[in-house]
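Please read the structure below before turning to the comments.
All protein chains of the complex are present and in place, except for one that has been dropped.
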Amino acid sequence: MPIRTIVRLTPAKPKAGEGFKLTVLAQHPNEPGTRRDAQGNLIPANYINLVEVYFEGEKVAEARLGPSIATNPNYAFKFKAEKPGTYTVRLKDTSGDTGEAQVKLELA
Amino acid sequence: MNRRAFLKATGAALSALAVAGLPAMAQGLEGEDLAHLEKALQEALGKGFKDLTPSNLVKLTMPAIAESGANVPAEVEVNLPASQVKAIHLFADKNPTPHIFAYMPIRAEPYFYVRIRLAETSAVRAVVETTDGKLLLASASTRVTVGGCG
Partner (left out) sequence: MYAYRVLWMFLLGVALAAPDFGRWYPFPQAQALAQEHARVLMVYFHSAHCPYCEQMNTFVLSDPAVSRLLEERFVVASVGTDTPEGQELARRFRVPGTPTFVFLVPRKGAWEEVGRLFGSRPRAQFLAELRQMCAKGGACE
């Protein structure tokens, strides 16, 4: 099942040369593998372990994550606005499921 | 959501402890576990705690107190040109798996933010690998509240 992923920029339209934040929200339990259910059984680990950001097809940032990230995680990155283009965010979890979302950078 | 009732007595006792423990702060952070951290550092970086250089170029922002360990904001910002930062790591001494993330700001600014889980009150470390092979360190501590729901 694809991981539901949302990306947004703040400010939405930065000026050329200005820094901006790229925020990713994902819908995922991020099971750490140490949590017990109501019957006391351990819920198997399944968490997002890779987040990649691409700009116009080129990889510009990569985060490798362990089992200690919160449920429904959000990640924030900072970039400098140089030219307009498209950011693509790709996620992958330990079960092999993936998520993808895009956002267009327009300059003010 | 349930109504929540913090165990005030526990909180007060902890605050008293924190105040009484202030002179001891120089020796160590609350929730420090250097032996457990050391194993994780060796595994992730092939280096130990003694190889890390505390640096105020690394700004680690953690809340002093978290109501629960399930959702704790962690932010790291490095005051160096992006081209000089190879990777940013985060570790929590007390977590079963202390290495929380490795971030490679390939063409990004040396900044990363994520919400994490903490097993209990813990020291948290940001370790920055520079392109010239240095390991810079910033430490913080987050107290995870104990309590119950009434």
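Going in written order, the chains are labelled A and B, and every chain counts its residues from 1.
Following the convention adopted for this analysis, contacts are C-beta pairs under 8 Å (C-beta built on N, C-alpha and C of every residue); 3 or more make two chains touch, one makes a residue touch a chain.
Nothing here was measured: the structure is a model prediction, and the numbers come from that model.
Checked against the full complex, the one of A:40, A:57 or A:96 touching the unshown chain is A:40. For subunit B, the list of residues touching the undisplayed chain reads 1-2, 4-5, 7, 10, 67-70, 96, 117, 119-121, 144, 146-150. One chain of the complex is left out; on subunit A, the residues touching it are 32, 34-42.
The working rule: only the chains that are shown with their structure count from here on.
With each centre defined as the average position of its C-alpha atoms, the distance from subunit A to subunit B rounds to 21 Å. Touching subunit B in their complex are the following residues of subunit A: 19, 32, 34, 53, 55, 58-71, 73-80.
Listing the residues of subunit B that touch subunit A in their complex gives 70-72, 75, 92, 95-97, 99-109, 111-118.
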